[in-house]
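Got a structure for you, questions after.
Complex shown without one protein chain; remaining protein chains in place.
Letters A and B mark the chains as written, and numbering starts fresh at 1 in each.
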Amino acid sequence: MIGASIRRTEDRRLLTGRGKYAADFRLPGMLHAAVLRSPHAHARLGTIYPEAARGLGGVVAVITARDLAGVGRIPVRLGPRPSLIACLQLPLATDKVRYVGEPVAVVIAESRYLAEDALELIRADYEPLAPVVDCRRAVEPGAPVLHEAISGNIVDRLSTHTGDAMRALAAAPVRVRERFAVQRHTGVPLETRGLVAAYDGGTRVLTIWGVAKVPHFNRRVLADLLGHPEHLIRFVELEVGGGFGVRGEFYPEDFVIPWAAMRLGRPIQWVEDRREHLMATNHSRQQFHEIEIGVSRDGAILALADRFLADLGAYIRTHGVIVPELTAALLPGPYRIPNYSCEVLCVLTNKTPTGTYRGPGRYECTFVRERLVDLVAKALGVDPVEVRRRNFIEPDEMPYEVGGASLGQRTVYDCGDYRSAFETALAAVDYKAVRAEQAAGRRDGRYLGVGVGCVVEKAGLGPWEYARVEVDGSGHVVLYSGAAAVGQGLETTLAQICAQELGVPPEAITVIHGDSALVPFGVGAFASRGASVAGPAALEASRKIKAKILRVAASLLEAHSEDLVLEDGAVSVRGVPDRAVTFRELARAAVPGPPGMDPGLVATHFFEAPKMTYPYGTHAAVVEVDAETGQVWLRKYVIAYDVGKAINPMIVDGQLVGALAQGIGGALLEELVYDEQGQLLTTTFMDYLLPTAMEMPEATVVKILEETPTPLNPLGVKGAGEGGSSGVGAAIANAVADALAPFEASVTALPLSPDRVLALIRAGRER
Amino acid sequence: MKPPPFEYFTPASVEDALALLGEHREQAKVLAGGQSLVPLLNFRLARPRYLVDLNGIPHLDYIREEDGWLAIGAMTRQRAVERSALVRDRCPLLAEAMPQIGHVQIRNRGTIGGSLAHADPAAELPAIVAALGGRLVVRGPDGERVMAPERFFVGYLTTALEPFELLVGVRLPVRRSRTGHAFVEVSRRHGDFALVGVAAALTLDAAGACADAALALTGVGPTPVVAAAATRVLVGQRPSAEAFQEVGRRVSETLEPDSDLHASSEYRKHLAGVLTRRALTRAAERARGGEG
Partner (left out) sequence: MKERTIRLTVNGRPYERTVEVRKTLADFLREDLDLTGTHLGCEHGVCGACTVVVNGEAVRSCLLFAVQLEGANILTVEGLADGDNLHPIQEAFWEHHGLQCGFCTPGFLLTLYCFLKETPRPSEAEIREAISGNLCRCTGYHNIVIAARAAAEKLASAGPTP
């Protein structure tokens, strides 16, 4: 079962329209919420006048910060640091608003239509302040300050040092220096956020439906903010329409809606609309790098020194400063870099707060590093692939300590054969043939380019995950996982692992996740940890229950457990198929069961994962650029990616291609654009451009590699969720730069819109 | 994103619709296919008190040839035009542009009249009517008036329609012999409004020289821009890369498009020149090849 591309057990309900997402959930008497958001990027918030809205028929309540007096700020989930506390967000704005879209009031009404009518009747006094929109400006003296509690807009400084980068740079025979910019863009799942909250005043149980990603953590946050006991709060995940890092973090609405449901004693549904989503849900990725590399004359990297600004938006949200931290930790990538330094300024601006987006920090650092490597090749006059071949860390150097740390762990690559994945990608893209076609094309005025992007990802973040396997009284196997589903096929993947151990078909196993009443412990779905942390937990729990099944069977069949055969939901004595007991019989006999056994066919396992895994691979893009219009056409795209072990290769392939599409969006199309006043201009799907089927490459080749299973877990799985995205900005930018080499175009920023590409051609010509 | 409250009318005839518009004037909005209006309602960027739905009015949905014109009813779905053999034969420029309008689900519902009356300067249909010198048929309380595109399209999302008038149809001249057409555009993604689009028609004389040429551009001004002066120089010349390049240069130089978040003014200006040359080149090939 492990390694089989079986079709997914989730799909039937999704294909027939029976999957229930947050917006599909209904309760009798349910009310609907709508959020009033700040129209200003930066303003003092004066009096709010909710009376007219309260007077509208069908309106039940209008909630402002006054109603929430004393409620605390939303805490950091990953990497809390004392320096960040002053800049955390309150559920509703109090005396100041700091970005367009910041929640100011919430209307609760009999329908969403009425709630939106009521929003139009709320007036609020704002005293506009000068906004600071560009983080490069925000660090200058005299720039407007967002949070008076910290001096200036730099909320934190991070630094990483290995060796002595400055000295090594000074001594390096060849040095290349460049500035790079990655634009603000984000996950944008097709389902917007949403939740339903209901409070039972009798039992005092508060239930939230529509939670995602990290339900157990968020339940604790809500319990703390409400001052309501954790065991009286139940979180229930429904279907989740895509996560990508942004969904499932604790947002202001995740407090206000449950709070209102408790106050009003009626169920409340809130469903974010798309316009809100683009201004309220975490943004990501915006960074400005100034980087220098020193190499020997034969291309060996001697030193790398980077300094960058990370634009974190108006508040610190649940991810703290981990996106810049991960950028700095993984910037060295697959290359041996003896001297490395990175200085980071984490900067606040009057824009939507930020968090992680698939491949956080890696999409950014891979773009920067891989562009720089291509510039080294140019400086040395060699093909870019040769510089990479010169510098890969070799398999016999593993585990490899990079220097630096993130998420409280030193960066130590577990295992890998970077060169092998690289050569696989080059073979799949037919690198030599593309170079020949490029040369021929240039003679006809066609501009083809090929670019590579080598990726070292990070996955399998612990610290642990929970699994419990039960055989119920009717003989069905039920797997309870502390992980969460965000559309990635968690149920199928975990069922395959469990099925392998228990000898039942995966479709016969029910996988339950995301319900805090049924799954008491859990960490969740992020950092490509489903297969690599929840998977081993499921494996170990399955092994434990298998032992119990055999023990009960041995007692019933009066046989030694070594003589028993477990298959098709029954246990029989080897060679005597008639002497058999079914799971149904075993489950019933297991209470109290044989003396000395914990009663019941149930087994629990906490899998601890103190170290992360580092999946890796190479992206290769072939593009053609219309040098008259600036349009970029993707002719071919290759990803060779080592996941250690693929539980379901079809699902892994789907993860990689899906991530590729998002990466293409970041490379060519997607950008959250603000004007100088801090107004977000991209608040619709006509302005924020997700790739369609027409923008995907003409040919896509995915090579799933299993050459280096990780020693860090019993499955050898590294993780597959993010590496399809991380290398795309790099590979496409390198390919476009390669295509435009005759024009000396300098590709240093994303996205490569036609306008920007044409400007690069012009600027190159002028040089 | 739910629409604000409004009152809703379904007139059964043009006369009934005109009566409602006459009564409610600026407070009323006409609902045709709704593919532009309903998003504005959902965003609450438009808030009419009255919505006059034309979908129940018969006889506004037709494609036929009349006196040398291709006549299309205002409520004809864009998809019907796209599928029409008559359109492909009599007005290949329109046929070529249709699949580039939005996506199939939009064209299934969107109407010819709705798009023209919405008058988005980035839209394909106004430019085509402008390039071909079509006519817009408008009904008001005092009867019918037929307008030229340069009088109909008066500004950004603005036409010469009075609040009490309805666009009931459009007429396009049928293709002449030795005429080639082309519609080319560049958009960020397939189906998006073009950054710049060019509709071109080129007629050759028996000797193979240009007898007539017409061009209209989208996305470079508040209305479709007809480049009459630039194309005039082609008359009498044999089609050539140099001549088309020169027309492109002249077109580009006269334009002052706005910048927006998808493209700068400078880029649009440049692109207009490139696409002009490409459209004319393709139109000339087709004029010679007789494929329209």
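Note that in this section a contact is a pair of C-beta atoms (placed from the backbone, for glycine too) under 8 Å apart; a residue touches a chain by one contact, two chains touch by 3 or more.
None of the values given here were measured: they were computed from a predicted structure.
Undergrad: Where the complex has a chain not shown, which of A:A69, A:A149 or A:A693 is the residue touching it?
TA: Checking each option in A:A69, A:A149 or A:A693, the one touching the absent chain turns out to be A:A693.
Undergrad: Sort through A:G593, A:G658 or A:P751 and give me the one touching the missing partner chain.
TA: Only one of A:G593, A:G658 or A:P751 touches the chain omitted from view, namely A:G658.
Undergrad: For the chain left out of this view, which of A:F180, A:F244 or A:Y466 touches it?
TA: A:F244
Undergrad: Even though one chain is hidden, which residues of subunit B still touch it in the full complex?
TA: 1-9, 34-35, 38-39, 41-43, 51, 53, 55, 79, 99, 102-106, 108-109, 189-191
Undergrad: Kindly note down the residues of subunit A that lie in touch with the hidden chain.
TA: 7-8, 10-12, 14-21, 23-24, 26, 113, 187-192, 239-242, 244, 273-274, 486-489, 650-651, 653-654, 657-662, 684-686, 690, 692-694, 696, 700
By definition in this document, only the chains that are shown with their structure count from here on.
Undergrad: Calculate how many whole Å lie between the centre of subunit A and the centre of subunit B, each centre taken as the average of the chain's C-alpha atoms.
TA: 43
Undergrad: Going by the contact rule set out above, which residues of subunit B touch subunit A in the complex?
TA: The touching residues are 1-5, 43-44, 186, 188-193, 195, 261-264, 267, 270-271, 274-275.
Undergrad: Could you please specify the touching residues of subunit A with respect to subunit B in the complex?
TA: By the definition above, subunit A touches subunit B via 112-113, 116-117, 120, 273-275, 628-631, 669, 671, 673, 681-682, 684, 686-687, 689, 691-692, 694-695, 753-755, 758-759.
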